[in-house]
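Here you go, one structure.
All protein chains but one are shown in place.
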Amino acid sequence: MMNFFIERFLGGKQGAVAIGILALLILVIFPLALDLFRLNLVGKYLTFAFAAVGLVLLWGYGGILSLGQGVFFGLGGYAMAMFLKLEASDPESTAIQTTPGIPDFMDWNQLYELPWFWVPFESFTFTLLAILVLPALFAYIIGVAMFKRRVGGVYFAIITQVIAVILTVLIVGQQGFTGGINGITDLRTLNGWDIRTDSAKYILYFINALLLLAVIMISRFVLTSKFGRLLLAMKDKEDRVRFSGYDVSNFKIFIFCLSAVISAIGGAMFTLQVGFMSPSLLGVVPSIEMVIFAAVGGRMSLIGVVYGTLLINFGKTGFSETFPELWLFFMGGLFIAVVMFFPNGLAGIYNKYVSKLAFLQRYLPAIKLPKSKADTQSNASSSASTSDNAAEGAKS
Amino acid sequence: MKYFSRRKFLGKTSNLIGAMLAAGLISTSVMATEFPTAEVNTTGLAVTDDTVTVGILHSLTGTMAISETGAQEAERLAIKQINESGGILGRQIRVIREDGASDWPTFAEKARKLLINDKVAAVFGCWTSASRKAVLPVFEQHNGILYYPTFYEGLEQSKNVIYTGQEATQQILAGLDWVAEEKGAKTYFLIGSDYIWPRTSMKIARIHIEQVLGGRVVGEEYKPLGDTQFGSIINRIRLRKPDVIFAAVVGGSNVAWFRQLNAAGINSDNQTLLTLSVTEDEVLGIGGENLEGFYSVMKYFQSLDNPNNKAFVEAFKAEYGEDSVIGDVTQAAYLGPWLWKAAVEKAGSFDIDKIVEVSRTGEIELDTAPEGYVRLHPNHHLWSYTRIGKWNRDGQATVVYESPELIEPNPFPEGYQ
């Protein structure tokens, strides 16, 4: 039983050590070393790591690049924000409004009652379900429409990007229902529990960190299953899997839905920790940033992307505090460098150099990348086959 | 000069340069020792025996950097002048600048950093409503104070924010009254960018037009931010033949909007246009020739003819170059540090609660303001004049109307919600 757990959820002994080190870092070292302000920031970064983990499944293993992960992050975040906003808009604290008891932005936009799709969000159970089900459902619809028609590769990437644009335009344009460009702000309590206090911030940080670890383990479980191997096979030679009698599109739909749900959990945790949600978090730019986190961390490494997310975000905050002008140069350069020279990101660099150092080998784990002949070799071949898929995606 | 009443020897200096010189001469006499740190700072703000730290929080990068540059420059100028004139309670102001990067979560994050890590005594900044909404809970939770410079939609009043720009009714009602009276306008076409400020402004405008002025709104349009194609809307305007186009288009769209209007043959010869969103800053991009003869309603224009403004414009140009222009928000941002100074000196303390308390008295006033005399209303907004400027080819406006008296700020206008 224990062995099964280690093999399937942690990815073997080496995987267990790697996840242990990550857990040590985010559960012990950060909370001890950082003040609450910085810790809260790390908590915010870790919510993006959810999206990055989702991209490892979808992009790294499935070979499907989505430039619309922000959409799902946003769906999760908005679902949570709607619940919190309703709780914050009780008739007492909104007494000065024309219609007390509805969110303030609705009142400003001449809405006199709560729109029907807001009503179920008064229930916490419904909200929790919605955070998981809504993104999955949305991803399912997109997935069926796209993958059954064998739309893939760059086409899929661009269509997901357009979906991100559509959702942003809708939210901004329908501000009476959505809070518009300001987003949903001034969130206070969760079932009466004030999420703005210091203790709440600590608790939310730990819930977030534990959830992230759990998501990584579940993803590992999926990837070490037969399905995971099929996924990888599909990425390398889609037609062979198809001719072996599998319905490839179903695999793609499933992995797309799963990655959507994972992103949505991140979004919901973002809302809880930051205290608001706005369309600027689900548009084109944040969606691409999520891809960057995954690329820099290593698109094939569930653990690597967490470090990638942390590195980029620390860099962003640190750089923009000292040299705001240089940040974009650095970020752009880093991105090009990673894509050109280190397609497996931090995890690849680590495997190639650090873990090979003889004297360290005894202590440090190698991060498990998929069965590779040699790092560079496999990069080239797997990337090349990705391109086959992309080309094939276009024709039906 | 009530805020100087504690220091009688300052006397009645009505212009800024005078005040600066005078304050400079006596700066040695306002010693920090008269205000021991322990007394003026009981809440652990970043105040030492000779410095006090404040934050400036604007977008230095991203799409909003274009607009926020001027405000940020004005705030730094004001702080520099205050420092040259001896600082506040004998302390020099030290500035920590943070970049909001046109991204609202970043604004919230940086606001938190300024308040929690840096313990700044005041923050000057934000530009868009979205960024203000994002930082507002932070300021309320950690009890900071924010001086917010932009004219905005109202519907907000926080004890932790001082609004140095106009709220919607101050700007809109006077402007509409003027076109109705002066131009005999009956029909109006409303157009704005698609976000909260234009929408709220247009809502107030519509109610005022329909219920007070007895006019008619013949069209109401919103364009997504950044959109540059106005052809279809211009044709709709032609179809409806409004007496007045009432516009609140912002950012890059603004340039496209006025250029296309002009190219379509709609100009001041055949159309009255009143806009809420064009200041001298925007004219730079739009080009004076596309705006000639159109009207803006604001509380400040660079061309205002008074000694305070002359001194301000001169100082601003000396600091940032002869070509720099000053728009409404830039001037409002310039007021921030001065209003804060007035409040601190009146309260005799940097404590936020004490500053809020004196701000509530309605007695904080500045008669050195470039826009003329302003006074802080207990609701944390400013009493101010509203003016209408007619744009000239050279990018400056001629003020054609000034409200006869200070207009009371009314962020929650009864009957307009």
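Each chain gets a letter, A and B, in the order it is written, and its residues are counted from 1.
In the analysis below, contacts are C-beta pairs under 8 Å (C-beta built on N, C-alpha and C of every residue); 3 or more make two chains touch, one makes a residue touch a chain.
Following the convention adopted for this analysis, contacts and distances are computed from a predicted model.
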Legend entry - Candidate names "Putative luciferase-like monooxygenase, FMN-dependent, CE1758 family", "Fatty acid desaturase", "NADH-quinone oxidoreductase subunit J" or "Urea ABC transporter, permease protein UrtB"; UniProt protein name, chain not shown: "Urea ABC transporter, permease protein UrtB"
Inset, instruction - From the listed residues A:Gly153, A:Gly183, A:Gly266 or A:Gly348, report the one that touches the chain absent from this view. - result: A:Gly153
Inset, instruction - Tell me which residue among B:Glu153, B:Glu221 or B:Glu371 touches the hidden chain in the full complex. - result: B:Glu221
Legend entry - Contact partner of the left-out chain, one of A:Ile29, A:Val119 or A:Val162: A:Val162
Legend entry - For subunit A, the residues touching the chain missing from this view: 65, 145-146, 149-151, 153-155, 157-159, 161-163, 165-166, 169-170, 172-173, 284-285, 288, 291-292, 295, 325, 328-329, 331-336, 339-340, 343, 380, 383-384, 386-387, 390-396
Inset, instruction - Since one chain isn't shown, list which residues of subunit B touch it in the complete complex. - result: 60-63, 65-66, 69, 194, 221-224, 226-229, 231-236, 238-240, 252, 255-256, 259-260, 262-265, 284-287, 289
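Following the convention adopted for this analysis, only the chains that are shown with their structure count from here on.
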Legend entry - Residue numbers on subunit B that touch subunit A, as the complex places them: 60-61, 98-99, 101, 103-106, 108-109, 112-113, 116-117, 129-130, 133-134, 136-137, 141, 153, 155, 194-196, 199-200, 203, 222, 224-225, 412, 417
Legend entry - subunit A residues within the subunit B interface of the complex: 35-37, 40-41, 44, 96, 98, 104-105, 107-110, 169, 172-173, 175, 180-183, 185-188, 196, 274-276, 278, 280-281, 317, 320-321, 324-325, 327-328
